[in-house]
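Could you have a look at this structure, given as structure tokens, before my questions?
Note that one protein chain of the assembly has been removed; the remaining protein chains are unaltered in position.
Here is subunit A:
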Amino acid sequence: MPLAPSNAEVSFDQLTLDPYPVYRRMRAETPVVRVESVKRTFLTKAAHTRLVKDNPELFSSNDPNTPMQPAFRAHTLMRKDGAAHRRERMAMQPSFTPKVIKSNWAEKYEAIAKDYIARLPQDGGVDLYRDLCGPVAARILAVILGIEDATDEQMMRWSQNLIDGAGNFAWRPGPFEVTDRANDEMNALFDRIAQRHLADPGPSAFSVMLNAKDPIPREQIYANLKIAIGGGINEPRDALATIVYGLLRDPGQFEEVRRQEAWDAAFEEGVRWVAPIQASSRLVLEDCQIGGWDIPKGDTVMTIQASSNRDEDVYENGEDFIVFRPSNPHQAFGSGPHHCAGANIARRTVGQIMLPLLFDAFPRMSLPDAEAVQWRGFGFRGPINLPVRLN
């Protein structure tokens, strides 16, 4: 079999501004394709992305030599496989279970959500992305992680710094200087509050990791917290903004969602439509084939879940936001061992708490100019503004 075709035309800027027409064409013409500007082999079909994610023995996450290492000053669980990954992930898991969410977190989240919604100006226009989606995601995350001492501004800044550093494949020094400073600040905070969690154990992720019977090393606890900060704000923020946009742009559908209180379905459709995490990388450990093309050992494939989520083999009218779909087996949370650990939290906080509270508070919310909403991102994607009228 030959190697996958190469695409030297698609630019990184194009993928950042509007990747969906590119992916649609790739699915039709070159579903497995080497993209020269990204230096990765893109997989754009749902069957292929799932296959890769579900086979960690062949498609490894283990790659210590990515910019993630200097950005986080650690070889993190995101880039480990097998038992090493499981041990670090399971160290946090007790904080994220559906039962703990229900018994410990749901009430706190609801109070936070109400508080942040109440702070919005009651009349006139606001940028919901800036004024609500980001800050509320930051506060909720700080609470579940057990680092409430951090401000919203710090949480959001650290998160963005870590993302920029981890994506610094050009290996420029600037982003790592920024992450160095962020790491120093985070470490100082963690050092300061560790004793409090040891003295007074609770259900937060930091506390659970510190007080485990057989704790993982302290530096890995810190790395886990940083992974959660780097990966736990933008996704709920972008998911919320995307869903609000999708609903407001289609009043008829919105009305039906509200009538049926179909917030869970609206959440699933939002993350399907524009997956907050659009693509992931896996290192190929053995020569293999995908979709009839040779994939050589040592290649790095990119699963484009953004594209899988609109795959014509799975979805009718996948390019559109349609809450009431007969089934919605999206891959927005990935699959396989690295399946999103925050999926339950996201479903609860965004789908079951934020959406109904927000639209209860502002039943006449509208989007005066859908064209004014700008979208960005290749690896992570969502609106970067959401100017709405609340009343």
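FYI, a residue touches a chain if its C-beta (ideal position, glycine included) is under 8 Å from a C-beta of that chain, and two chains touch if they have at least 3 such contacts; residues count from 1.
Going forward, contacts and distances are computed from a predicted model.
Asks: The chain dropped from view, which UniProt name applies: "Ring-1,2-phenylacetyl-CoA epoxidase subunit PaaA", "Acyl carrier protein", "2Fe-2S iron-sulfur cluster binding domain-containing protein" or "Oligopeptide ABC transporter permease"?
Replies: "2Fe-2S iron-sulfur cluster binding domain-containing protein"
Asks: Which of these, A:His48, A:Arg73 or A:Arg89, touches the one chain of the complex that we don't see?
Replies: The missing chain is touched by A:Arg89.
Asks: Based on the whole complex, identify which of A:Trp105, A:Trp263, A:Phe333 or A:Phe378 touches the chain you can't see.
Replies: Considering all chains, including the one not shown, the answer is A:Phe333.
Asks: Hey, which of A:Arg34, A:Lys53, A:Arg272 or A:Arg381 is the one touching the hidden chain?
Replies: That would be A:Lys53, which touches the missing chain.
Asks: Touching the hidden chain in the complete assembly: which of A:Pro64, A:Pro98 or A:Pro251 does that?
Replies: A:Pro98
Asks: Could you list which residues of subunit A touch the chain missing from the display?
Replies: On the side of subunit A, residues 50, 53-54, 56, 86, 89-90, 93-94, 96-99, 333, 335-337, 339, 343-344, 347 touch the unshown chain.
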